[in-house]
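Every protein chain of the complex appears in place save one, which is left out.
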Amino acid sequence: MRLSPNSLTGMVAAGLRTRITGLCSFAASRYWFNYRHMANALGMYRTVKRLGIPDSNIILMLADDAACNARNKFPGCVYANPGRHLDLYGDNIEVDYRGYEVTVENFLRVLTGRMDLSVPRSKRLLTDDRSNVFVYMTGHGGNEFLKFQDNEEISAFDIADAFAQMWQKKRYNEIFFMIDTCQANTMYSKFYSPNILATGSSEIHENSYSYENDNDIGVAVIDSYTHYILEFMENINKTSQTSMQDLFDSYNFDKIHSHPGVRTDLFHRPLHSALVTDFFGGVAQAEVLPPIPFSPRNTSESEHIVESGSMLDVGNHTDGGLSDLPLDGGLSQTPFLAALAGAKGDVLTRKLRAWGSSALVIALVGYVSVKRSSY
Amino acid sequence: MHLVYLVLILCFNLSRILALESREQFDEELTLRPLRDGKLGARFLFTTLLKGATPRRPEALLTMTIHYTLFPLALGQVLREYAVTELHLTLNAGNWNYGQWGYPDEPGVGTGAELWAWMGDGAPITIDERWQGLRNALAGLFCASLGSLDEQRTTSPSLTFQPEGSLPDWTTAHQLRHATLPSEHVCTENLTPFLKLLPCKSLSGIARLLNPHKLFDADWHGLGVHVRYREGAGVEVRLAFQAVFDPVRYSHDKRRDWSLHSVFDRSIDKACPVARSSKVRVGLPKDRYMISPDPSVIDDRFATYLVGAAGEALDVAMQWPEEPAFQYLLASGAEPLTDISVRRTLKGSSQSQAQMALVITNNLPVQVQASYLETMPWLLQFYLHTLRAYVDGVSRDDLVSIISYSPPVPHSRPTLLQAILTLPPNNTLQLTMDVTKTFLRYTEHPPDAQRGWDLPPAVIIPFSFGELLSQNHSMPAAAGPALETRPRRIYTPVMLVDLATPDFSMPYNVIIMSCTLIALIFGSVFNLLTRKFVVVLVDEPASKVSPIESATCG
């Protein structure tokens, strides 16, 4: 069925308003030896996609290309476990920011929505005050900072301010912030905006460790904290009633080798009633609004547009006329020969100008020397 | 009342849809060519023709009447929004080996991303603004960093990138915008949106074979999106995926036998129902081979299969039963497959100066004229006055004529050098030119600055082939296989330039130390200038300053 534009907009306004969960998943480290950071972010990406969030609501930032890296023995694949059972890259992936585009500036722009007009929708976090946002970051970090590309860093204050701006601009309902890096818990210590639940992999002065190596890939494939989170998530489906409290209770120092932290003071719901799927799942809640009255004028206008906008010229074309042009069809030698013939520019006028200017300078010098001798 | 209108609109639109169905046609074709170095060249081509459509005039209002059934909607929206008449986007990885593989089926094989578009002038929005919008939109659509194809990389080499289709005869002129990004990676995230543009996605038809894990393991792979307007026919979108596989590497006994299953790990199990035609063409080698199953059509060059004709899964296989293991040809013994061969290098170890060398060999027994295009970012600046041409070590500057040159402007504009080279028959022309490397601000370096910068490929087009002098070549048939002489683009490999890097940890230190030195000298000079000189007696107690000797002006 085809809808003319006005009826389409009318329907969206009259019918549904969806609650979108946005996700910003994001690996900040460059270079092959940071494979595990790519795997961390991709693991999260796969999990939220499995739980029903579409690619259009996910902003995935990867600072380097691990899947098609020349050092990757398994092209187009990123594995998060040593047996290489599960390919996280898969056949269907959309990376929104990659390579050199992963910068602190772009990250903050995605969060705050301050973008150039021509930036496409797929690179924007299109959320509103009814959206739950899950932000996952991983990379190399330290006390209150996270390195981007081994080149610049983002500080805990930057993220806190970006979240505050998001709150003021009504860009979220609730945020769940998760970070896996060394001294990760310091990164959420500066938050001050409401409705943020934050968790991190390690305390201040404490490292986060990688989980396991794969001998064929040659580097560590995932970080410990993320590995256990993903393991926990594997048991969750779209209708799961597991709460955040259950997730945090699953933290275990003996396995992770660091002390994950949780910050709940900004979050106003009890953790046992906050479902994991509130953030990880693509929950669309329909809400019926009173319909906007349809005016006949609108329809007639739309009809008019259909008429005038038709670009399809109903010409007399036959299939026989569609014989194949050569693929590099237009290349012909005539323009080259024409250009070759016309290559000589206005050299003469330049020459004249140069002589004129030299003459002026020489005349000036001559005048001054004559003037002096006449004294 | 509303309902009546609604029904009217629906009926009206429904009739249009039915009309439209027949106006779009979709063809797909897979070409497989065994190459002489044991590799297998594959080219997937998906052509959608929107019959009777014309590109949007840039000054025309943007109306919201888009309905396509087969034509990729996401792409159609972009084309209409920015009023693009012709568009070419390629994302390639690897160097195309012209010497062993010959001319590619798809000419755009420059490493990395290349985007060029012909757009009509005359809109309230300028071409440059639309170009910016276009590359951002395509960056979003194809998950590529095309947003960085900014004015620092954009040129307009209209001679080399002539429109492939026809340009509508509007009152305002068309202009070309062209940019390359040789460092761009190509991976699954680029293939995913590409597949989404196909009417059957990768579920059926030959697109079923587009398996990322195999494609990105290929020695060379690239995808391309080409939109052109064909006068009298309509707007055509060509989606192409090209790859060079290495069956010898996949096989355990070093044989070059291949099958669709061994190369793609899949076979074509059903045809795409909306495709007008769906073909697999296999290039036939000159030596003894076996091909299965039996092709629908076979001529001396190609065996053609119609997908879906047999009603069962199609898995084409080719074998060389008499060949125990593939024998690689020696590079020196191989006859060239292209009219000319090109090599481009950057010489010199200094991080401030270098010399660029271009070696072009004419493989034909006739004189060839070729156009030579360099679109160099401002990182490398040419000393054009040092451009020298040599044939057999003899200086032949008369063989080069420069057509156009626009010098680079640091931080804003790349170099554009277009020249016509005359290549003597069966000989090699060597061009050398001094270049200087620029020094960048520390914020302009990429995060992995020490890796260097990729420089875009040069493009050579042999366009004029002289007459063969029969008395000199009494046996033209013996001059090797007849080369197809028509103008075609040849891309050189990309170069890597190593620029001097500052110390990235030094900003504060440099500011502190330089300012200290300046302040020290400034302070000392003004100290001398402003304070009076007095004479003191140093032998006596210091209190006895004698004011009488105080001197100097002040």
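Letters are used for the chains, namely A and B, taken in the order the chains are written, and counting of residues starts over at 1 for each.
In this text, contacts are C-beta pairs under 8 Å (C-beta built on N, C-alpha and C of every residue); 3 or more make two chains touch, one makes a residue touch a chain.
Methods note: contacts and distances are computed from a predicted model.
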Protein name, per the UniProt record, of whichever chain is missing from view ("Large ribosomal subunit protein uL14m", "GPI transamidase component GAB1", "Cullin-3A-like protein" or "Charged multivesicular body protein 6"): "GPI transamidase component GAB1"
Contact with the hidden chain (one of B:Ser292, B:Gln327, B:Ser406 or B:Asn427): B:Ser406
Residues belonging to chain A that touch the chain removed from view: 344-347, 350-351, 353-358, 360-362, 364-365, 368-369, 371-372
For chain B, the residues touching the chain missing from this view: 349-353, 378, 381, 383-385, 402, 405-411, 434, 436, 438-443, 500-503, 506-507, 510-511, 513-514, 517-518, 520-522, 524-540, 546, 549-554
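By definition in this document, only the chains that are shown with their structure count from here on.
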Distance from the mean Cα position of chain B to that of chain A, given in whole angstrom: 24
Chain B partner contacts - residues on chain A that touch it in the complex: 1-2, 4-5, 7, 30-31, 65, 67-68, 74-77, 87, 89-96, 98-101, 116, 118-123, 148-152, 294, 296, 299-300, 302-303, 305-306, 308-315, 317, 321-322, 325, 327-333, 335-337, 339-340, 343
Touching residues on chain B, where the partner in the complex is chain A: 1-2, 5-6, 8-10, 12-14, 16-17, 20, 23, 49, 51-54, 56, 61, 63-65, 67, 93, 105-107, 132-133, 136-137, 139-141, 143, 145, 147-148, 159, 162-165, 184-189, 192-193, 202, 211-213, 215-217, 228, 230, 232-234, 238, 369, 371, 401-404, 418, 420, 446-448, 461, 463-464, 486-489, 504
